[in-house]
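Note that one protein chain of the assembly has been removed; the remaining protein chains are unaltered in position.
On to chain A.
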Amino acid sequence: MEQNDENYLGITGNTPSSGQPQAEGGEQRRWFRRFRKGITTSTAEKKETPEGLWNKCPECNYITTTTELEENLYVCPRCNYHHRIGSDEYFAILFDNNTYTELFGNIKSKDFLGFTDLKPYRQRLDEIYAKSDLKDSMRVAVGNVNGKEIVIACMDFEFIGGSLGSVMGEKFSRAVDYCIEHRLPFLVISKSGGARMMESAFSLMQLAKTSGKLSQLSDAKLPFISLLTDPTFGGITASFGMLGDLNIAEPGALIGFAGPRVIKETIKKDLPEGFQRSEFLLEHGFLDFIVDRKQLKDKISLLIELFEK
C-alpha cells in the first residue's frame, strides 16, 4: 500500500533535489508511520517498541528521538527538513491546546463505480479502515488558533495518497458553507497526489465543485488560505490548491501539476535541481510566501488579524 501510494503520485524515481533512490521514499513513509504510533501510544508502550523511539532524517541522516522530533514539530533540528505529517499532527500544532471540533467526520467513500485495478476499490477502502481511524483523505475541524476562530481542512496522505475524491469534495463544500454561516476564515492544508482515479470522472468533477464553493466564499468576503505541503500535485494544484487568497507552502515541498517522472518522460531530460520545490514556485510567482512549520501557527493567526482589522 505504501509503495502504491508513492507510485500513485507519479513522483517516484529520482525526485530532483533530494536525489534519493526509490526505496528510500518508502522508508521515509515508514518512519512516519512509526511516529503516528509513537504519538498515540503511551510512554510505557514506546519503550517496548524501541524502533519507535528513534528517527533518522531522510535528508541529513541526523538521529532524533521521537519525543524530540515531536517537540520540534516534526522538523529536523539539524537541516530543517519538514517531515510529512497528517491531520492529527497539524491540528495539534495549530489549534490552541490541541482543542478542536471535528466536522462532517462521518462522510465515507463509496465504491459507486465498482472499480477494480490490482485490487477492488472497496477492498482498498476496507483495508485502510481496518488499520486506521481515518475515514477519508481530508479531515475538517473548527477551533482557535492563538484565540482566532478558524476552519481548517487538512489532508492525510496515508489515505490513498491524499487523493481528491467525492468525499473530499463534499467535505470541502460543507466546510465552506460552515465558514459562510459562522463568518470564519478557511485554511486548507494540502498534501496529495491528485485526483482519485478509482472514482473516475466523479473525482475530476470535484475540481469544479470545490471551485464553485470557493466562489461563494469569495462573495462572502471570507479569507481562504491555501497551505501546500510535501507533496501536492494534479487535481489539487489544478483547483483550490492554487486558488487561495494567499497561497503559501512549507519549505522544500514538492508541488506541481504533472509529476516529475511524467515530465522527465515528456521532455527526455533531467530536471534541474530544486525543480517544483516550494522555493521554485515562490521564484516563479505562484506563492505568497514560504512558512516554516515553527512559525506556521503565529503566521496564520497574524494573517487572520490583518484581514480583520
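The definition used in the following text is that a residue touches a chain if its C-beta (ideal position, glycine included) is under 8 Å from a C-beta of that chain, and two chains touch if they have at least 3 such contacts; residues count from 1.
The rule we apply is simple: contacts and distances are computed from a predicted model.
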Remark   = The chain missing from this complex carries, among "Molybdopterin synthase catalytic subunit", "FAD-binding oxidoreductase", "Acetyl-coenzyme A carboxylase carboxyl transferase subunit alpha" or "Dihydrothymine dehydrogenase", the UniProt name "Acetyl-coenzyme A carboxylase carboxyl transferase subunit alpha"
Remark   = Answer key for A:Y178, A:F257 or A:F307 versus the chain not shown reads A:F257
Ask   = Of A:L134, A:L204, A:L246 or A:I290, which one is in contact with the hidden chain?
value = A:L204
Ask   = Just one of A:E70, A:E102 or A:E170 touches the chain that is missing; which is it?
value = A:E170
Ask   = For chain A, which residues reach the chain that was dropped from this view?
value = 7-8, 10, 106-110, 112-113, 115-118, 165-167, 169-170, 173, 195, 197-209, 211-216, 234-243, 256-258, 262-263, 266-267, 269, 271, 275-276, 280, 284-286
